[in-house]
Every structure is written in C-alpha cells, then in structure tokens.
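Omission of a single protein chain aside, the complex is shown with its protein chains in their original locations.
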Amino acid sequence: MVLTRVIPLWIAIVSGVAILVSAFIRPMESWGENFTDTFNVIAAIASVLGAGSLLKANLAKVSRRDAGWGFALVVLGTFLITLVVGLGKIGVHPSHDFPQADFGGKQESADTPFGWIYEFAMVPLTSTMFALLAFYVASAAFRAFRAKNLEASLLLGTAFVILLGRTFAGVVLTGWLPEWASGLRLENLSVYVMQVFNTAGNRAIIIGIALGVAATSLRILLGVDRSCPAGGER
Amino acid sequence: MDRAPHRLRSPWLWAAILAGCVIGWGRGQRAHADAGVAAAPAATESILNEHRLPLAAWIVGIGAATMIFVWRARRGKPPTIRRIAALEAVDEAIGRATEMGRPVLFIPGIQDMDNIQTVAGVTMLGRVAKTAAEYDATVEAPVCRSLVMEAAREAVQASCLAAGRADAYQPDRIHYVTDEQFGYVAHVGGKMMREKPAACFYMGCFFAESLIFSENGNSIGAIQIAGTAESSQLPFFVAACDYTLIGEEFFAASAYLSGEPDQLGTLQAQDSGKVAVMMFMVIGAAVATAGVLLPSATWLGELGVLLRKAMGG
Amino acid sequence: MNRQRLTWIVIGVVFAALLVVRGMTGQGLGRVYVQREDVSYARIETRDANGATTLSWKRVAEADAADVRWQEWSTAPPKAWFAAQAKDPGQTAITLSWPRTIGLWLAAFFTLAIFSFLWADNVLYKLAEATVVGVSAAYWMVIGFWDTLVPKLFAALVPAVVQAHVQPSLKPVDDMQWWSMALALVLGGMMLWRLAPRGGWIGAWPLAFIVGVTAGLKIVSHVESDLMAQGLATMESVVAVVPGTGGATDMGASVWGTLANLLVVVGVLSALTYFLFSVEHKGLVGGTARVGVWYLMITFGAAFGFTVMGRIALLAARFEFLFDDWLWLIDPNHLRT
Partner (left out) sequence: MSLRDRLQSLDRRWIFLLMAIAVAGPILWSGLTGSTPPEQPTDAARRVLQVIDDLPEGSRVLFAFDYDPASAGELQPMATSLMRQCAARKLRIVCIALWPLGGNLAQETIANVIRADFPSLREGVDFVNLGFQAGNEGVMKVVLTDFTKAFPKDARGQAAADLPILAGVRTVRDFPLLVNVSAGYPGSKEWVQYVVSASEGSVKMIAGCTGVQTPQMYPYYPGQLAGLLGAIKGAAEYENLLNGVMGGEPAPKYLEAQRRMAPQLFGHLLLVGLIVVGNLIQFMGRRGARA
C-alpha cells in the first residue's frame, strides 16, 4: 500500500514541485533542460520492455498457431534482423574523422545493411502509409462535410474558400472582380479568414489548452487526481 | 472516506515546505557566492528570476483557485458542471460494445509520457477501463511507446481493482507495437479492419494519423469518441468522429468522468483562470484603445504598460 | 474460387504483363547504378615537447600508403552509366548495384502492398504491416541505443569505453550531466525490474517521477508561452490608424483594420466562453458560446483546407517514386536523358 501508492504519489509531487520552483531560481534554471536527456535515456532503457512485449505477443501467436501466425513470424524475423544488424553496426565502414574507432562509423547510407533496410523498407512503407491520407481526406470530404447546420456549413464553407483560393482555380473563378472589390477575390478572402477568424479561434483554443494543462498538472502536483498514472488512491 | 490521516498527508503542506527548503537553499548559494567562494559574474544578480514574477503570480493564482474550489467541494458544495455530450456518450459506447460482444479500442495518442496529453489520455484509459470492467467489456490498447505501455497497464490494473474486478485485468491487451508513427498506424489500421471494435476512443496527442484512424473506424461502423489538444487535427476528428473533445475539454474529461467533488472543483478553478484572462484582455484592449483615442492622457499609457507587465510583456 | 480472389489474380497478371512490356521497351526500368570511391587514410602520430603523442589521420591517394581503407558507393544517375557505356563498354567506374536494384523493387512492392489496403485488407497488406512493425520497432531501438544511450548515458558514466570505440573526440561531461545520467540509470533500472518475477511495483516509481516532472515543466511552459503570450497579443488597441499618403490617415484601411481587430477580440472572448464548464450554456452565455463555436468551426475549416495541400503532395511524392524511380515512365529531373 505504502510502496505501491503513497510513495509514487509523493515522488510525483516532490519532483514536480521541485522542477516548477526551479524555473524561477537562476542557478536551477537548467534543471528542466537536463530532464529532457534524463527522460530520453529512461525511455531508451525502457524500450527493452517494449521489445519484450512485442516478442511475447508474436511468439505466443506462433506457438499457438493463431490465425495469421505466419505474419507474426515475419514481425519476429524482421525485428531481430534489423536489431542485430543495427546494434552490431554490421557492414559499416569507419568514420572519416577517426578511422581507428571500431564503432565510430555512421549507418545512414544505403551502403550499410541498416541503411539499406531504412531506405528500401522503412521509408517506402511509412511514407506510403502517410500518403494514404490523401484518399481518406477525399472520402471524408464526400461523407462528413455536409451542411447539416450552421456550424457545419461554416466549417465546410471556410474549407471551400481555402481549397479554391490555394489553386489556380480560385484565380479563374474570381480574378475578374474589379479592383475596388478585390477583397472578395478568393485568394484575398482566404487571407482575411486566416488573419481574423483563424487568429481568434486559434488564440482561444491555445489559451484554453494552457489552462487545461495547468489544471491537469495541478491535479497531479496537489494529489487531487487519484487515477493518474502517478499512483495514489486506487 | 476517513479524512483524518489525509491531513497529515496533505501534499500541499509538504509542497510548501519543499518550496521553502529550495528557496532557502537558493539563498544559501547566494550567500556562498557573495562571500566570494564562487565569484561568478552572476553573483551580482538575484537568485530569483524577477522577470518571471508575473508568471509565478499566474501559477500561484491558478493554484490557489484550485485549492479554494477543492476545499469548498470537500466541504459539501459540489460545483455544477455543464453537460459535455462527448463524455455522456462514453458509457453508451462501452455498453454497445458489451452488447455486441466486440472489444473497445483505446488509443492514448502517439507521444511519450513526457507529453501532458499522453498523461491525460492514460488517465482517461483508466476511467474507460473501469466502466468496461463493470460492464464486462474488453479494452484493447495498442501503444507506441514502452513507457506508455507501462503507465497504461498501471492505470488499467488500478481501475480493475477499483471496480472490484481484479480478474478483468489482462496485461497482454495493452501491448507495445512500435515507436514509428506510421508503423503503428499500419498495425492499428489492420487491427481495426480485422477485429472490428464496436467503440473507438482516441484520447491524447495525435498528428496525421487522426484521419486514418477515424475513417477506418467509420468504415467498420464503430462509435468514435476523440479528444486532443492538437489544433491541426481537430477538424478531422470533428468531421469524422461521433463526438470530439476540443482542446481544453479533453483535459477536463477525466475530472468530469470521475464525478468526484474535488476533481470537479478543479474545473471551476480552470474557469476562474479563464475569466481572469478574459478580464485582462478586455481591460487591456480597452485601455490600449483609449490610449490611441486620447493620446494626451499619459496615465492611460502607464496603466497599459502595467497591465502588459502583468501578462509578461 | 471466390470472386475476390479472382479479381486479385486478374489484377496481378495484368500488372505483371504490363511490367514485362515496360521492361522490353525503351531504356527498360527499375535499375540503380553506383559509382565506387576508394577511401584510404594514413595514420600520423605526432609527439609534442612533453612526449605525449597525438593521433591524427590523413586522407591519402595511394592504397599502399594507407593504414585503413574501405570503399564507398554513391548513387549515379542512369544517364552517367549510359554515357560511360557508350564511351567504353568495359568500364567499371559506374556499375549496376544489385543490392540497391533489389531494394528499389522491394520498395515498389511495399508501396503497392500498402496501397492495396484501400481496396480491402489482404495478404499483401498484412505482409507489409508485419514488416513495417518489425523493422521500425527495431529501428527506433537501434537509434535509441546509438544516438541516446551511447552519447548521453555511456559517455557520462563510462567515457573511456566510448572514447576508445565510438567517439575519440568525446569531451568530459559536467557534474550536473553526470548526476542526471546516474539518476536516469537508476530509474531505468527500476523500470526494468518489471521483468523480475517479484517486486514489479517498483516500476511505478520512475513513472511517478516522469509524470511529476512533466506536470511541473508543462505548467510553466504553457502558462508562459501560451496563456500569457496570447493574452498579451489580444491586449492591443482595437482602433487601427493606418497612415496613408501625405501624412493623412487612410480612412478605408483604418475602418477595415478596426473592424478586423474588433472581430478578433470578440472571437477570442466568445470562443473562450464556449469552454466555460461551470456555467450552463443558456441565455447570454449560451448565445456567446454559440458565436464562439462559429469561430471554432471557421478555424477548423481553415486548418482542413491547408492540411489537405500537404496530404496531396505526399501522395504525389509516392506516385513520382513509382513512375520515375521505378518504372522510368517520366523523367522530371532529367536523370536519364
């Protein structure tokens, strides 16, 4: 009870308050910056746990001969090959700056097995996944952008103005407007929308989020939120 | 709950003591410097960063408001909070998943535990898991950071215990996939198509994957509830999900769902912060406008400078 | 045979036939050429007055004089190979790279496999999904090891090892960094304790530390650079005075500017009203909140419009990869002609 609930709560409170106070004390101002490194190192060490979870899940699938266990085998194979090749810096030539260091070389170029895997497997796979978005945007535009009410109409009307104003189509459609009405040309209209409505909306969202973050942080630092991952009452 | 032992464990008291110690230590350092032991040029500067005093005042102000409202709530004056439709729908979504015998999918964003949105997302996962344990629904939570996996397991285990269903906790349902954004998206997208969860929750920090998830969720007919503070992704969630928690609402979600008076009190504190900012903006803009219209009134200019200083200007 | 499988087989056969046709015509397709570079370094030891030796390296042209040598390959445009072959068919300066050519075809296969998900979940997509999960999980662990653990943790705690094997130019760290790395090691060790059969609860401690520090850091950064800065930005005069020609005020622009400023202030206040939690959205508050929602919706519409541009550019980049790098159908960068 004490070990699993009370101490974590106190660790969170003490460390959080200390870092909060350090922001105002000159000799301690760098604490926050140092935390980034500390956190990254903890996260890198903890990746052992992630690897364990990944291996366990896929080994279980293979040993139970679950549906699609062959794909679990592919996960395991590609994971282990990439890990061994990358950690061992296999096939990496020495660094130009200090050729004597046996692990000094970089493995970015497609010369090296790790670089090859990155360039010919990871990049095409992840960037194509990213590119799928263009298709989903299209299907969302057709299905979800309906003028059901005033609010939805405003959203889609603005999207319309921006989409048209950002291609040559906008110039064709409204370029004929005379100089005195040039403010109504789509490309200018999109600038006004951005400068006035978008500025106001974004500002309110940002202020709201700042307050939300402050309240969430305070709930942790004051020990009010007992369900947050920092322990506390259960 | 018995309150007596709480008083001794009151974190605020301890926080105040700690702050005192830190400031005391800082002063000691300064005395050290003054004595010439460490004759750094910074010795002439104050140990406290005065430029940040307005910031300190804002944080102390919001903190004090939080304490006051929590205290009031504990004294039996629970605040009234407006209805948030997206949160009213949480129970309904989990209930539907139970009826259909399909899992609930929960994505706590794609960032690590050093992002406060992830912390809020994992807290929400705890809430959802508790309801799911009560309804006997299963919650699947693939994650893309090892630390988030550990935190999520902690939160879900605690929720299952709190719901009196320790047996409902199955750590393997919360599993790590990969740190890579689109590797994770590929996995979750495929999983959605194959397992067809009945309810999908997206609560945390999201980037481009927001639309891939919500469009896939839509095509399998799941109820989708999203919450994020990433303003560039909000339009996609608003368009493609059934309910969306916008920015600040997302941070209020866990307190709202808890229904505990303490936590609802913190929402009131959030509101008082908002009202304070709004007042500063109105008065500040009015004073600045009056200053432009009446350039001869120098006191308006001075007042304006003072107000801007309070905002860190 | 069901209809879907038949569809897939027909698509596959037609596609393969088209590929064969493409391979037989013109310059062919999908090959990568490389240029070899021999790298040789000679070791130079210099002794200073105190007798201490310093080691440096010099790039040398002749392989015989070198202490360390290796080869590097860089991609050459196909037109360079065409030109070299035309001049001397037996040349070896620019050659076909089998590993990279196979890689290119693999990349094309993966691209198509992911696209096939748009049709339906299928075996190709599952294969691509399994590969990307395995490869990328390991990729980030390797990056975490070589780019975080080695230069931060090991460099602070075991600098001699890092200097000897990875980075001889490593500088000693200061006390603060040493302590933060020692703390990271202890907390990381506590996290890993989860793998032990007993006492896994200790893993909650580093998590609590991370959550606490994150809360402390974020409250400062958000209140300072978001709440206060955005509030400050709104505390400007609503009346805009735009100077026109000849010292006079440009009335038209000033009126427009004033209107714009007023709309911004109204928008910020009404949208913030929407976020109020402890007041029911009825009456005046409800009306104001509704105006706030209009502003939010316009903001979202604008974000949508702008985001779409980037998404189409990404898809275009994948198609360019297929048409240009792989199929050699188009040549916008004049790599082959």
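Remarks
Each chain carries a letter (A, B and C) given by its place in the written order, and its residues are counted from 1.
We take it that a residue touches a chain if its C-beta (ideal position, glycine included) is under 8 Å from a C-beta of that chain, and two chains touch if they have at least 3 such contacts.
Fair warning: this is a prediction, and the values are worked out from it, not measured in the lab.
Within the full complex, the chain left out of the display contacts the shown chains A, B, C.
Interface note: of A:A12, A:A110, A:L164 or A:I207, the residue touching the hidden chain in the full complex is A:L164. The residue from A:L3, A:A60, A:I90 or A:A147 that touches the chain not shown here is A:A147.
Of the listed residues C:L19, C:L106, C:A229 or C:V266, the one in contact with the hidden chain in the full complex is C:A229. The set of chain B residues touching the chain not shown comprises 219, 231-232. Annotation for chain A: contacts to the undisplayed chain at residues 33, 127, 134-135, 137-139, 141-143, 145-148, 156, 159-160, 163-164, 166-169, 171, 175, 187-188, 191, 194-195, 198-199, 202-203. In the full complex, chain C touches the hidden chain at residues 118-119, 225, 229, 233, 299, 302-303, 306-310, 312-317, 319-320, 323-324, 329-334.
By our rule, only the chains that are shown with their structure count from here on.
The most distant chain from chain B is C, comparing centres defined as mean Cα coordinates. Counting C-beta pairs in contact, the pair that comes out ahead of the other among A-B and B-C is A-B.
The central chain here, found by comparing per-chain C-alpha centres with the mean of all protein C-alpha atoms, is A. For the pair chain A and chain C, the distance between mean C-alpha positions equals 10 Å. Rounded to a whole number, the gap between the C-alpha centres of chain A and chain B is 17 angstrom. Taking each chain's centre as the mean of its C-alpha atoms, chain B lies 26 Å from chain C. Among the residues of chain B, those touching two or more other chains are numbered 52, 55, 59, 62, 113-114, 116, 119, 147, 150-151, 154, 176-180, 182-183, 186, 208, 231, 234-236, 238-239, 246-249, 252, 267, 270, 273-274, 277.
Taken residue by residue, chain C touches two or more other chains at 114, 117, 126, 128-129, 132-133, 135-137, 139-141, 191, 194, 204, 207, 210-211, 214-215, 218-220, 223, 227, 231, 234, 265, 268, 272, 275, 296, 299-301, 303-304, 311, whereas all remaining positions touch fewer.
Chain B makes touch with chain C in their complex at residues 52, 54-55, 58-59, 62, 79-82, 84, 113-116, 119, 147, 150-151, 154, 176-180, 182-183, 186-187, 189-190, 193-194, 208, 231-232, 234-236, 238-239, 246-249, 252, 256, 267-268, 270-271, 273-274, 277-278, 280-282, 284-285, 287-289, 291-293, 304, 307-308, 311-313. Of all residues in chain B, those touching chain A in their complex are 9, 11-12, 14-15, 18-19, 22-23, 26, 29, 42, 45-49, 52, 55-56, 59, 62-63, 66-67, 70, 112-114, 116, 119-120, 122-123, 126-127, 145-147, 149-152, 154-155, 158-159, 161-162, 172, 175-183, 185-186, 208, 211-212, 214-215, 218, 229, 231, 234-236, 238-240, 246-252, 254-255, 258, 262-263, 266-267, 269-270, 273-274, 277. Only residues 114, 117, 121, 125-126, 128-129, 132-133, 135-137, 139-141, 191, 194, 203-204, 207, 210-211, 214-215, 218-220, 223-224, 227-229, 231-232, 234-239, 241, 265, 268-269, 272-273, 275-281, 296, 299-301, 303-304, 307, 311 of chain C touch chain B when the two sit together in their complex.
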